[in-house]
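Working notes for the structure below.
All protein chains but one are shown at their positions in the complex.
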Amino acid sequence: MFAKKHKSFNFIDRSVYVFSLIISLLIIAPIFGVILGNISVDNEYFKFFSQTELVRYTKNSLFILISVLFITFFLGTFSAYLVSFYEFPFVNFFKYSLLLSFAIPPYIFGYTLSGFFENYGTFYSILNYFLDEKIINSILPNLGPFLGSIISLSLTLFGYVFILTRSSFLNQSKNLIEVGKNLGFTTFDIFFKIILPSARPAIFIGLSLVGMETLADFGTVSFFGLSTFTTGIYNSWFIFDDLKTANVLSFLLLFFILTLFVLESFFRKNMKFHNSTSSLKRKNEKINLKGTKRILAFLFCFTIFFISFLFPLFQMLFWSFTFPNSFDFLEIISINFNSMKLIFFASTVIIFLSFFVNFGTRVLKSNVLSFFSNLSIAGYAIPGIVISVAIITFFSLIDNLLHLSIKSYFIGSLAGLIFGYVIRFYSISFNTIKTVYLKINKTIDDSALLLGFDKLKILKKIHFPLLKSHFVFAFILISIEIIKELPITLILRPFNFETFSTKAFNMASNDLIEAAAVPSLFIILWSSLLIILSIKFFLIDKK
Amino acid sequence: MKNFFDVKNVTFSSSSDHKLIDVTFNIKNPGDIISILGPSGVGKTTILRTIAGLEKIYKGEIWLNNSLISSKDFFIEPEKRGIALSFQDNSLFPHLNVYQNLIIGEKRKSKIKRKIKLEECIELFQLESLLKKFPHEISAGEAQRASLVRSLLSNPSLLLLDEPFSNVDIGLKEKLQVNLKNLLKENKISTIIVTHNYEEAFYFGGKCCLFSKNKLIQFDNPYNIYHFPASQDVANFFNKGAFLNAKVISDNELEHNILGVIKGKFVRKFKKGDIVKLLVQPEDLIHSDKSNLKFKIIDKRFLGTNFIYFLKVSAKEILPVLVHSHHIHQHTINEYFGVKTPIIIKHLVCF
Partner (left out) sequence: MFKVFLFLFIFVNSATANEINLFTSRHYESDARLFKKFTDQTGIKINIISGKSKILEKRIFEEGNNSKADILFLADAGALYSAQNKNLFSKIKSEFIKKKVPISLRNDFWVGITKRSRILYYNPNFLSKKEIEDISYEDLSDKKWLNSIAVRQSNNIYNQSLVASMLEHNGVNNTKKWLEGLVNNFARSPQGNDRAQILMVASGEAKLAIANSYYYALMLSGKKGIEQKKAAEKVIPIFPNQLNRGAHINISGAGIIKFSKNKKKAEKFLEFLLTNDSQSEFCSNSFEYPVIDDKGVDKPEYNLSSNFKEDTSIDVSIYGKRQAEAFKLMKKAGWN
């Protein structure tokens, strides 16, 4: 017999394996290593917190979560239903324009909302032309912390539910409304008994994304002064100087959000079955709405579009013109350049890494690798502020352990900032690529092997060309997030390095929200552009 | 002398439940074609994938051209085996058009000097009109043809074909089968072809492996498999004959309680007085309108040149009888049908 051991891995395989594993571990290490490595519940603040605050913070977080889920569910599914099955004025416009809500970061929506409705705010100025001051002050709605946070989060996040539900409707083989009518259902019954259940997996995926964003949100709730789990993390550190409790809370949050992740991937798997049965796509004949219904459908979509996109846009435009400030032209150019630099480097790195690890997981069929690569997407679920601190601590730990001095290259540098983005946004690219990979038949790889291609040649000649266009999509998705990102940029950026979000934050933190209008407008502009690009390339209804 | 290709006591298993235990077969000379036959789900594809190196083995050895390619401790990467596999489902690269797909494997260096011409293949497998189309624009049958040609052009030392014509229209299929066999023979390409259709298996295969229930149940030439099935399972696979319970009464006679004495040569030896199961195939019995031995027709099937009549012999025994379709007159269901006596069956296949 042969003395040689089973040569399961050749040189290329082994290199792919090692690199994929290193990438995954590097992405996991700061989060899990730092957070889990520094946990203790025997602290002063934790005792105080668990006795008095924990219950309230949890309740607040859950209340916000449930309300936001409920509203995004309603807005997302109903608008998707209207634009998918009915014909009414501007329906083709709404189909895509509702996605522009992604261009508004929740915190900027919060600035808008509060600036508009506060005492002597924009709304007051408008009403002042018609009404007496006393009357206005008595009718101005009082947006408490709850209402403000819920509205801001719901109207900027419902797009997830909308886009996923809509693509699920598009994939259906038959016109569900016709089927329902044949069975003698009323329109109401058709919606609740046929249409909603048919899109259930998509709706759940959308809602779990909304849930993760809501739980990880810090900017909006802290702006409105609401105490939630994330602000609890913040308080334990800022007021009690107690990072350990902050880590405990981060871990609890992470655990909760990971559960959502698991649910999401579970539903994603189900959705695959769901779609694979409908190989015969047929273009749905849309139902032409008549009379009042036509107007109501239009009004519904228009109202959402108006509030979610035009309202913040107009408010920012209004402020830019009424409070012309010292924003100089050169600075705007330099910030644009900064943003492009970040987008370009970070997206390239993120896409390359996630492509490589996806490739490794696919061709090596290693359980260890797929476990770690799945864990490495957890960064999306963690508040940016926690990630940044984890990164700082991580590099200092590495230096101490290995007697290096690499931290100065990663803390307060472009490299460190990009590393932060990689951890936070890795999942976007990873999941986009994974979804496409799942659709590529495994026999494609096998055929290539049998035609004599080695693994790297498969990567270069087969997988790369197949995935190319999806890289562009991932690039756009990551870019939208980077443009909007605040906490990581704020903490890890190099000296004198501003982005539109840090600029807007600086202004807003000095209570000069009006002056934050110009940078906010640029965030909206950039994101809208990227969204329109993505619509143009990927989301137009295929015939 | 050693065989060109050898599978020795291999247990095949894929990630799913398919498992084939202790399988041994071979290709004697380079250029020979063997076929693998078996019901769907038995694991035929797993065998090909394992030979190609896409699955590993934990028992037995596989040898090609005097070198070991797979065993429990040894494994040659699929890309280095020089074995081509044409998959049953569409495995064309979606980003390349059909022409680019065909030539992508052409460059492979092969020890075997052989010239299969691209133009010739395109003509033989009728791909002219497809060359500029992309995989998603062509039918499953067309994709199979293209993928077959791609495998051929890669100059393999061993070609594996997994149901190569399963999606091709019947009319075209027979023509392509002839073209393929001629091409393989002309160029002396050693081939293993997997199919669940025994006619295809018999057409291509100098030898056939027949699998059933986790086992290789017979490895032999097609004639022997059909006429001298090694077990009841083999006979059952073709599902044409029927089994009758009969008693051995001499070294060339059986007795059945209704049909009476049946004469013939025993393929296997039995003792006098043994109760056996006799395989009766449709062409074994001869129809005679004059015969006194008549049975009720309970079903009838038209096969083009022939009819098969199904006769009810007893409550549990139904016999098929083949009759040429130009036979003077046809019989209808519920009529009585005569069987020529005495019954003589050339080979008595009993179990």
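For clarity, chains are labelled A and B in written order, and residue numbers in each chain start from 1.
We take it that contacts are C-beta pairs under 8 Å (C-beta built on N, C-alpha and C of every residue); 3 or more make two chains touch, one makes a residue touch a chain.
None of these values were measured; they are calculated from a predicted model.
Engineer: For the chain that does not appear here, which of the shown chains does it touch in the whole complex?
Structural biologist: When the entire complex is considered, the left-out chain reaches A.
Engineer: Sort through A:389, A:436 or A:530 and give me the one touching the missing partner chain.
Structural biologist: With A:389, A:436 or A:530 as choices, the missing chain is touched by A:389.
Engineer: Determine which one of A:240, A:266, A:314 or A:356 touches the chain that has been left out.
Structural biologist: Checking the options A:240, A:266, A:314 or A:356, the one contacting the hidden chain is A:240.
Engineer: I'm checking contacts with the chain that's been left out. Which of A:84, A:208 or A:227 qualifies?
Structural biologist: A:227
Engineer: Where does subunit A touch the missing chain, residue by residue?
Structural biologist: The missing chain touches subunit A at positions 44-45, 48, 52-53, 114, 118-121, 124-125, 128, 133-134, 137, 142, 144-145, 224-225, 227, 231, 235, 237-241, 243, 322-323, 326, 341, 345, 385, 388-389, 392-393, 395-396, 399, 405, 407-409, 411-415, 490-491, 493-496, 502, 505-507, 509-512, 514-515.
Simple rule for what comes next: only the chains that are shown with their structure count from here on.
Engineer: Mind checking the centre-to-centre distance between subunit A and subunit B? Centres are C-alpha means, answer in whole Å.
Structural biologist: Computed value for the inter-centroid distance: 55 Å.
Engineer: Quick check on the complex: what are the subunit B residues that touch subunit A?
Structural biologist: Those residues of subunit B that touch subunit A are 49, 52-54, 56, 68, 71-75, 77-85, 87, 89-95, 104-105, 108, 147, 150-151, 154.
Engineer: What residues on subunit A touch subunit B, complex-wise?
Structural biologist: So the residues of subunit A in touch with subunit B come to 1-8, 10, 440-441, 443-444, 446-454, 462, 465-466.
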